[in-house]
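So that we are looking at the same thing, I have put the structure below in structure tokens.
Of the protein chains in this complex, all but one are displayed in their positions.
Per-chain numbering from 1; labels A, B, C, D, E, F and G assigned in written order.
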């Protein structure tokens, strides 16, 4: 049982995190725009998260925290 | 039958030529001093010269001409 | 629940100014984690380059110098000679280190200065808007190689790590990449080693990190990682170039 | 009787200013003979360094530039780009090429500039009175290494030829010596080849010549040649470092 | 009186080219013109802007410090430059991305959903032309034809096919601010 | 009146150290002193020279342009500097290496076989001290003891053994120019 | 030829090519990057050669080599890069070679900033390099003038065998204005001194700045200064604007001269009569022109307007030589003076006088 927390305001919508999630649960939230003007990344189905932290590892803007 | 000609005024008395002559006929003329203030090199027993031009080859100041 | 990933202490809270997906950010994060893990933040002095990473002095949570373009190794030398017990590192781009700063890096390496250099090779001048770097690949179109880099006139991309590896004073040089998780983890191990080498006083250590410039490459961040894998790594083979123990 | 040795045409009548027994003179003579034999005097442009050979522009009987200290490869690049059909060579000391000028030589070599460089390595700064060069041997006492060169603080002597040989743009690099007749003849063959490589447009060519500085080594000219043989050659192995055909 | 215009927005919104078109058109009409961009390491997403001056005689400083008109393509632009408008100045706001209203009441303000309209036209990238169309209509200082001529010169024959959609965008922008529809 | 001296010769003849000794001695005697060498990439065999000024008050330029004395250790030196002597100036020539005579007749000239004498003393390198001895004797501006004291300071204890031969050289030089033997 | 809309930096590059410049050696730096980019694109098309050098130091030495080989050649950079070129510039002057050096100035000192400034005036005009020397320094105030002065600059450089510097700033480099290029056909002078190879019989050519004998070096420098006298005589350029019965005359060049014209217009509206003296050559400096206007009774004083802490103001003082008060107003670090603020300053001064 793991959890990822996004500091959305830091997100630049680069999508790198979405390419590395083994569970494919990281997606871009095209409905919202942060103050920087980007669609932030987010996680759907958090319960599937295994806390591997790949998303956080590849995020260039240190947006993601992972708990496990 | 060979011949070496020294442009004595150019000689700086470094003695390099005296170390390479297979016939050991190149020596420093300690009796004379050129206008630069050096004892010039010269050849004794020119008839022994085989015109190998080693002396000229190693002279840093291009003092020596060799004929053969 | 325990944190398995959080912002390293050796980073300030300041958000990076880098473009979306620029891997400068990943590399910053790795260095900061290594500093935390080695517990050397308090005695570390960093030297920032002139390049997109010029603001590194605002991101690394330790004492910092902002050097003149290319001169970081000289600045680091001055610092290290005064503070031999501190840890001194430089962070430099490929224009900074391989072009204008090649003399400084060659001689710092040759003197065996006990410093650690992180060399970020993104095959381009990012900050000034995408000019050719000595590391730009053959055929690469840039602002100053509009017809693609031509070896006849611009020469071949320079392999700095291989060149410096020929120098006696070098204790450790490795080339790494951050285009995927496995390589990011390798990169971190290499960077950690490069700091340990300094702590052990073995000599000069440098890690060349293949990095991206989505903005000036004209690609998306995701395409950029692919470009590193498919175009840069084949020319710039990863791995240890020199190691003394 | 035929002349078997005479002053080459590519030398002016001006007597050298070099110290007694300084092998700069031998190297000048070899270059001039090669220029004569290749019949290229009329299209050759030489670049003199700042060093004891600064007056080379008075000795080589062709058009000459006197470059800023260390910048001869950049000056030569400028000339060659304007005059691609001419033959351009630089004559540089070890302080000039390996220290202040290392950036210029690395990048001229990496660009594969079609120039020929004669690199005179006498392990010291001659003109300025015997300071340490990056090429000075370990333990060598100089004006700026009064206690002998110490690798801990000054690093090891730099092997420029081996380092440059790692660069793609280099067509030919060989290290030679002029401490005896056999080696002088070898040196001449190498220098000739380095000019031919340029004539064939193959790329950058450099010949490193181990040379003496009796004055600042504090030895007689004869002892100096011995020192080259016994101390320099063991550390700076002679031979071809790179060759492309 | 000289037109002193500030055009501002996100990097990708074409504010620079829009300013250049206007300047080019002014040149074609024989005016004294200048175009000055903000420059520097503004990374993607940052706000970019340019100053355009169209005058009948010699132009001094190309910096617009007292703007006769401002085209704000995004919110930061509005916040940053509203104050520089002279009293009675013209403000055109891209209401698609700006959900704030102007603060001042001594200026002439128009809110235009430029992105939506561009979307309708089938190319989001012509949002800037919609804004420009509104400006031309309101000021009537430069003929739309001059702008189109400039566009042709800039695009070159290869991009000839883009001309119609750009003209349409200009016209729709103009239409939105014709007296018929009142300032909001 | 100030002593303004030029000492000149080949590189290896110790003209620089000789000038330094004299300067040092002047300092020990509380005079204002200066020593100025020729410098640069003078390669071996080239001619070296130095200017020494010994004065009772402040010294302006350390360059000697109007010499009260010249010590010429070789021929080029004589040719180069004879003209710089003031009328009535003192010229000491090392006749061992100079087979020319002075041109001027308004100066006081002494020819000294310094090298031969040094040879006799068993060390060619003290030729300079022979010249210096003559100078001290003729001018009596500086005490030979001060010079010897300076020499001790310069040589250091390790070279103490060289003191006697140097003193001898000074004395022999002095002897050569004592009124007894007339100027040639 | 018709007018085209161009950035100042592009106009410089295009004008250089039109002037016959075929060789460019430079290194990237903001705010002049459009110049190398333009050259990289165009030079190969006209049989020239562009090199992005490994550094500014190398770039200026490549220029040194190419100029010695007889080519029309240029380099461009901005403040920190120009500092690195100082040794090379001194060499090029010493060796009497012609070339064009462009400095698109940014704020300093140090890394400073990238916005427009005029704080490299001293470096350009007094000589940032070592030794006694001068360069003709041209200060364009519009994109058109950037083009014109670049073309003239190459001619001046060749005429005197001395480098010429074009001193712009980030604003002039980045702004767009209409420009029309002179269509004069270029006749480059013969360069018998160039090292193009030495045919038998010919005298050898040597490019050199070393004169080990001080007498020889002094003679060489005196020769250079003869050329400088001729430059003062023939190359001094200045624009006088509205100086007739101006009460206060603004002295400004480049960007600040443009601002000065705004100030003059604003002042006119308030019935204040101001003039402008705009040095087009910063060296040689138009001291005689300034001195002439200083003598006029209507001239109560001068205001030097710079984007610096006050550098040209020294040359203005030297020109006025105490006959009238000389005031200074400046902004620096990339800040651009606002016409109204300058006018306010002038009003204060008027009360003072």
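Just so we're on the same page, a contact is a pair of C-beta atoms (placed from the backbone, for glycine too) under 8 Å apart; a residue touches a chain by one contact, two chains touch by 3 or more.
Here the structure is a predicted model, which means the values were calculated and not measured.
*Asks:* Looking at the whole complex, which visible chains does the left-out chain touch?
*Replies:* Within the full complex, the chain not displayed touches C, D, F, G.
*Asks:* In the full complex, which of D:102, D:164, D:190 or D:209 touches the chain missing from this view?
*Replies:* D:102
*Asks:* Which residue, G:69, G:95, G:156 or G:257, contacts the hidden chain when the whole complex is considered?
*Replies:* Touches the omitted chain: G:95.
*Asks:* Which of G:52, G:79 or G:174 sits in contact with the chain that's absent?
*Replies:* Of these options, the touching residue for the absent chain is G:79.
*Asks:* At which residues does chain C meet the chain that is not included here?
*Replies:* Considering the whole complex, chain C reaches the absent chain at 12, 41-45, 47, 54, 57-58, 61-68, 71, 74-79, 81-83, 86, 103-104, 106-107, 111.
*Asks:* Even though one chain is hidden, which residues of chain D still touch it in the full complex?
*Replies:* 50, 54, 66, 68-70, 95, 99-100, 102, 125, 127-129, 131-132, 134, 143-147, 153-154
*Asks:* For chain G, which positions touch the chain that isn't shown here?
*Replies:* Its contact residues with the unshown chain are 57, 79-80, 82-84, 86-87, 90-95, 105, 107-115, 117, 119-120, 122-123, 126-133, 208-221, 224-225, 308-309, 311, 314, 317-318, 321-323, 331-335.
What we mean here is this: only the chains that are shown with their structure count from here on.
*Asks:* Hop distance check: chain B to chain G, minimum number of steps through touching chains?
*Replies:* 2
*Asks:* Name the most central chain, where centre means the mean of Cα atoms.
*Replies:* G
*Asks:* Quick one: how far do you have to rotate chain E to sit on chain F, C-alpha fit, nearest 5 degrees?
*Replies:* Rotation angle, to the nearest 5: 180 degrees.
*Asks:* If you average the CA atoms of chain F and of chain G, how far apart do the two points sit, in angstrom?
*Replies:* The separation of the two C-alpha centroids amounts to 56 Å.
*Asks:* Could you list the positions in chain A whose residues touch two or more of the other chains?
*Replies:* 12, 38
*Asks:* Which residues belonging to chain E are in contact with no fewer than two other chains?
*Replies:* In chain E, 41, 45 touch at least two other chains.
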